[in-house]
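Encoded as structure tokens, the structure appears first; notes follow it.
Missing here: one protein chain of the complex. Every other protein chain is in place.
After this line comes subunit A, so read on.
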């Protein structure tokens, strides 16, 4: 379905060169505002694809979504939705709000029974299942067009107990390790840590010799929730099993907590207890952290604000633990169509149109967004191997092409169900690690206390018939 640009790259460059001849002197004196705004990158920008809706559309469509961490994405998205609306005769409005306010806004609108027709968030929204439409038809249509949806996205939008697609998950974002080569080189790990043991040894040595800590958050925020799960999974622990039974209180979880205590004592400071979702980005951009678990957004920011640090920042996949190497997705796009939506047909058609243009979404998010269907962004691998947004070296993001091998969903090895959603919305897991790291309780006690909280949440949702297990 992808349409090809009318002009070749050579044409664009030639025209750009001629048109810009009179401004050459001024242009030479200016730097592009971002790596993506140079001529080469603009020439590679994908063209929008348009598929005629299956039914005639009219009326209006209102969309609620987050303000993307990469601002160029929102500029593209707003224009993209406006053009689609004009093509199909629908008046589209898009409201971007701060990511932290999205769940509360969705909850308020669902309670009021009115508001936006289409809602998006960056984590699974299973807890809203009773108030949203089943999007099985949209997912099925996308599968028909593009093949089988990635399991990580399917498990983050489908409830196997009720058989309902409470959300549509067209994309996700990997969560690799970001490290500073100049700091890890002196401790003999030029290519960064590859295992949790190397992270502990190398990070502690950097802390001792260079006075720079690493940053695995243990605060009451979303990134700490992700990091804690990555550590647990790599140690063979999890909150639930594949049948949605709580299995948190295990020797593997205790081992993961004990490891975190050692990591905190050797390589971190009390700073990690005070973080919000942006803190590890800020610390990395400022050059104050040797390693963080994050998407590439911090790196993209430093490319613009501190190129020296950006060039010194490299990436590693999920760290290998005693059991495996797994990381949570950094972002999991969940699109909801609430029961109160006044134009659900337009909402579903828009989702399919958006899915057909995920290549543009990936490009304009500067390779932050990844698609839920392999092959839907045919240029992704090439872009990762030769970053059009100015990475030095140009292939530093190439490893992300295999990120589905080491990324998994919230709720692993089970689905991202309502109980996992509530646990994820609360600081239970970060506090489990933090209480032990601070010496407030033993690792065994921290795990036992967290399990008591998790048990109560799972029992509540199981009684409502929204999750399985318990047999």
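Here are some notes:
We adopt the following convention: contacts are C-beta pairs under 8 Å (C-beta built on N, C-alpha and C of every residue); 3 or more make two chains touch, one makes a residue touch a chain; residues count from 1.
One rule holds for everything that comes next: contacts and distances are computed from a predicted model.
With the options "Putative tricarboxylic transport membrane protein", "Paraquat-inducible protein A", "Sugar ABC transporter permease" or "Xanthine dehydrogenase, molybdenum binding subunit apoprotein" in hand, the undepicted chain maps to the protein name "Sugar ABC transporter permease" (source: UniProt). Although one chain is not drawn, the whole complex shows that of A:162, A:182, A:195 or A:220 it is A:220 that touches it. Checked against the hidden chain, the listed residues A:89, A:113, A:188 or A:251 yield one contact partner: A:113.
Taking the complete complex into account, A:283 is the one of A:228, A:283 or A:390 that touches the chain left out.
Those residues of subunit A that touch the chain absent from the view are 103-104, 106-107, 110-111, 113, 125, 127-132, 218-221, 269-276, 279, 282-283, 286, 288, 418, 421-422, 425-427, 431, 434-435, 438, 440, 449, 453, 456, 460, 464.
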